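Missing here: one protein chain of the complex. Every other protein chain is in place.
Moving on, here comes chain A:
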Amino acid sequence: MSSSFSASKHLSATLSTPLPPRRHNSHRPSSLKCHLSSSSQDSDSSNQTLLKTLSKTIALSSAAALLLHTTPLPTLLSNGSGDFGSGGSGLGGGGGGGGGGNWFGGGGGDGSGGFWSRLFSPASAIADESPSQEWDSHGLPANIVVQLNKLSGFKKYKISEILFFDRRRWKTVGTEDSFFEMVSLRPGGVYTKAQLQKELETLATCGMFEKVDLEGKTNADGTIGITISFTESTWQSADRFRCINVGLMPQSKPIEMDTDMTDKEKLEYFRSQEEDYKRRIQKARPCLLPMPVHMEIMQMLKEQGKVSARLLQKIRDRVQKWYQDEGYACAQVVNFGNLNTKEVVCEVVEGDITQLVIQFQDKLGNFVEGNTDVAVVQRELPKQLRPGYTFNIEAGKQALRNINSLALFSNIEVNPRPDEKNEGGIIVEIKLKELEQKTAEVSTEWSIVPGRGGRPTLASLQPGGTVTFEHRNLQGLNRSLIGSVTTSNFFNPQDDLAFKLEYAHPYLDGVYNPNNRTLRVSCFNSRKLSPVFTGGPGVDEVPPIWVDRAGVKANITENFTRQSKFTYGLVMEEITTRDESSHICANGQRVLPSGGISADGPPTTLSGTGIDRMAFLQANITRDNTKFVNGAIVGDRNVFQVDQGIGVGSNFPFFNRHQLTVTRFIQLMSVEEGASKPPPPVLVLHGHYGGCVGDLPSYDAFTLGGPYSVRGYNMGELGAARNILELAAELRVPVKGTHVYAFAEHGNDLGSSKDVKGNPTEVYRRMGHGSSYGVGLKLGLVRAEYAIDHNSGTGALFFRFGERF
């Protein structure tokens, strides 16, 4: 009790000193410097790196410019002093970071608390009033010590140096001392007497010092050197540590103590304050701070013996560091209470979210009523951003990513903003700029195609291009209609006109239903060269067959996770097979030994006419839990797809065509995760089984060979079969930011080539099975690989785009 008296005596002095002007500013508390602590230098930079890394991740996910503001907007601050930007930059050397630390206004209950309010905002107001560069000479003889009150009130003094003198240790401390950051004066700055007085007041009231003095020493050049001599505050040693969340709690206002109180009254007063504080502690919610950190701090307390201001600073830094590291960017230690008892109470404002606001902005940044249904955005937000949770920057980033993946907005900002009505509360503001709903795009290209005799002529110059139109976010529910038409020759678009029209309807079960099912209806056409009609090795040239598909597809996609999904729907299509000259053909052609061409090869369609129409059900389930470990993909991916004919179409096709793909990316070595750390070596095992029971037209036969089947062979070079099995293994070893790999693959028709009508595998003299092995190097998006085809034993170098698996 007696010890607490001494502290409170000191404190009473603190509290009775007139508040600095900025304290009177009722808005000050709102100038919450989120994330900034007094050691603003580090946190500042960490903040910036955080922003940097964030913008990096965002840049990867979208071209749209996005920003996550981790600091309150400057305009929110009532004066420039708290402006994070100017504060940070003005501080250069890492001073007080300008945040008005009146987090807890009047200070804590039992008196010994409260000083931190100043401690955390040591930067005095003068720091912000940009010192003018003109200064006056002191006009005194050089090398004399001048008391602060002896200085002239009309002069602007230039400070040549600032020295700290620790009276307890009886020596000058360097600028590296943790106290140095408390002072906003800078050598070289120009200050008036009033400013210096204010600075001294600030230091005196911050609670760090029992006693602090400021004196000047005149220099010959008219500048003065400043010496701040201080005695550090200390308290009784403690062995317990407690961290409480005082966010959203009303700050207890101390009753002004009458100077003419009797001792008894004083005792009464302190007791009541103590009671208040106890109640406060009880009311306070527990902290997120985990046990290990508690233990660590208790250890610090034990080792230290007496609780000193420096120790409290250390504790504060440790506690705040934990919060920063965990992403609780708005958490801040605001006070230490209960000093001079066995238990140190650390009061933290963690940054409780009181409100979540979604706002739409137009191009100029004005707030507008958005077209998008707010629920569409809300369902993308992690629940940790909802009121009642503690603001975490990672949750903010997650929200940013999720909203970005909607592809509805050109700019997304997630801002934590201090809640003015609710001290210690955070309002999460999400500001969105919507993309144009309707867009149309025309891209053109000219191509020169070989004319007669293989030489390009003027007539062979072809204008081609794509016309795309998009109507996004219909009814604000992210429904979209996208259409595109592509041709390589606008003069003759009937040659290869490709079109696609797709309507997507997300939130099929309602925008408030957690189920995420999307309906897609699309019209499409495509033209592909059939790999079924490809010759084996030694077969010169098999006349190509083009497979044109046009149809309608309607399916429902159910997203389980970002990568795993289940899609089911109906496909109706017309398949037309054409020969080189675009004539419909019913059979593949083959080159006779005599050199002639006969058109009695394997049938191309089920109907035998060259045109098939069919409707079938299609289901696809994809399980994908792959993730990136330092850039290397690791995990499992399984895909099962089944096309179930329902007997509707030419020749009443009834079939069950199924494929199962199993790919495992096995991490062979555990590595430390982090940016610029090397990825682990990975073994990829891959198996693909495809099979069909029932009607199987040649265009649906499974082909073997090709960059996505068995490398080292051409597309379809190994055969076209009813059932196939492909096995592959690849070992990836990281080398200097990329990786090299070795692979072996095998594809087998399981003897089912003959079960494809017309046996195209045999007609075009293919083996029906084959293996290959080789090595490769990944160069950005391109794979350069040397593959040896096991059937002929010859190797070749290939360049491929994209990934095999």
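Basically, contacts are C-beta pairs under 8 Å (C-beta built on N, C-alpha and C of every residue); 3 or more make two chains touch, one makes a residue touch a chain; residues count from 1.
Basically, contacts and distances are computed from a predicted model.
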{"item": "Protein name, per the UniProt record, of whichever chain is missing from view (\"WD repeat-containing protein 82\", \"Translocase of chloroplast\", \"Leukemia inhibitory factor\" or \"GATOR complex protein NPRL2 isoform X1\")", "value": "\"Translocase of chloroplast\""}
{"item": "From A:Gln299, A:Asn513 or A:Asn625, residue that would touch the chain that is not displayed", "value": "A:Asn625"}
{"item": "Listed residues A:Glu199, A:Glu215 or A:Asp695, member touching the removed chain", "value": "A:Asp695"}
{"item": "Residue, one of A:Met208, A:Leu408, A:Val763 or A:Ala787, that touches the chain absent here", "value": "A:Val763"}
{"item": "Residue touching the undisplayed chain, where the options are A:Gly207, A:Gly247, A:Gly327 or A:Pro734", "value": "A:Gly327"}
{"item": "Sites on chain A contacted by the missing partner chain, in the whole complex", "value": "288, 326-328, 382, 384, 390, 392, 394-395, 560-561, 564, 566, 592-593, 598, 600, 606, 619, 621, 623, 625, 636, 638, 640, 642, 644-645, 654-656, 658, 660, 693-696, 722, 754-757, 762-763, 765"}
